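Only one protein chain is missing; all other protein chains are in place.
Then we have chain A:
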Amino acid sequence: MAPMSLDKKLAILSDAAKYDASCASSGTTRRSSRDGAGLGSTEGSGVCHAYAPDGRCISLLKILMTNFCIYDCAYCVNRVSSNVPRARFSVDEVVRLTLEFYRRNYIEGLFLSSGIIRSPDATMADMARIARELRVTHGFRGYIHLKTIPDAAPELIEEAGLHADRLSINVELPTDSSVRTYAPEKDPGRIRRAMADVRLAKEASTERSHTGRRPPRFAPAGQSTQMIVGADGATDATILGNATNLYSAYHLKRVYYSAFSPIPDATAKLPLIRPPLAREHRLYQADWLLRFYGFGLDEITAARPDGNLDLELDPKLAWALAHRGHFPLDVNRAGRAELLRVPGFGTRTVKRILSTRRHRSLRYDDLLRMGAAMARARAFVTALDWTPRALTDSADLRARFAPPPEQLSLF
């Protein structure tokens, strides 16, 4: 058999990697190569270098080291029982692709994942070697995200964390029982233990030793995880509950929700569906409300008896419609926490309201100029020259926001 071309390998191994939603390259330490001794920089927020027609940003070279895998996870395109074409990069090929793409300003860095070959330790060792080659041999100062293999030895994960900006381990599915059903070789307890180890290693790296020396940085951009949504029967309340636990237990930077998407050569165990993109979007909105808007889990998920989010309305609007007694709020008097609950007000709008309010009272047009989405907010606030009168309590308020009962087909 003739050796496979680099182009062909890249096609197979990036195709195999695209079901991982994460492409973030933000939040790591500042690095620069202005001194001319290396290549690359990172500064606070990352850059999305391109967008694919699926609307997802391309910030990193997201590839698998290999898509050969000994596991048989039903939702995964790379499972052992699938007939997709297989390929494997050499360490040198990954390093070269990363550096050459980076030099042409195509990417912010590398997001490397892998199928499990031979053993978890062997796979993790190869991945750590790629990171080390990039950092040490080639002086690469761009972003590196490594997917860690939960069953790998802690020393290997330790080494990966010294070179990578971010580590991630996917919990895959929202409940332990679905993981056991659809990913029989994976152990949800082990995945959690691996995340606990990353948190402990990261915390240990910030403590100075008794000599005052700071240990080397460990995964400065933290860890993240991904859950597939819509493959099993878990409700949104279960999904968000699990996410909340994960954020608090392992100090995750992000939980990614990935709508279960058709894959080539699917298994009969998991019939393909149209990806629940609207649901995925609502989950992200709810995730933001939980983390940045002071909402409690119960407040968001209690709105509907079946434990799912309203697909027609964003979760904040749904909450406001169910709690009209809190409204209308006077934008000239209400506190930050209250303003954050107004549909159509984001954190920036609220910040602008608070800073301007110190100098003068606000009118309706001021709110528009501050970036508030008044089409939604108008029913819930009063300003110097604005009152919603009976609008807040009107029976058809929901109907004004909900889309007409018809959905376009994606296929």
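The criterion applied here is as follows: a residue touches a chain if its C-beta (ideal position, glycine included) is under 8 Å from a C-beta of that chain, and two chains touch if they have at least 3 such contacts; residues count from 1.
Simple rule for what comes next: contacts and distances are computed from a predicted model.
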item	value
Complex member absent from the view - protein name from UniProt, among "Branched-chain amino acid transport system ATP-binding protein", "TlpA family protein disulfide reductase", "Polysaccharide deacetylase" or "Type-4 uracil-DNA glycosylase"	"Type-4 uracil-DNA glycosylase"
From A:R192, A:K316 or A:R376, residue that would touch the chain that is not displayed	A:R192
Absent-chain contact - pick from A:G40, A:G230, A:P315 or A:P328	A:G40
Omitted-chain contact residue, chosen from A:S22, A:T66 or A:S82	A:S82
Absent chain, residues of chain A that touch it	6-7, 10-12, 14-15, 17-19, 32-41, 43, 47-58, 61-62, 70, 72, 80-83, 97, 100-101, 103-106, 139, 175-176, 185, 189, 192-193, 195-196, 199-200, 242, 244-245, 247-249, 251, 259, 261-268, 272, 274-275, 277, 291, 297, 352-353, 355-356, 358-360, 362-363, 365-367, 369-370, 410-411
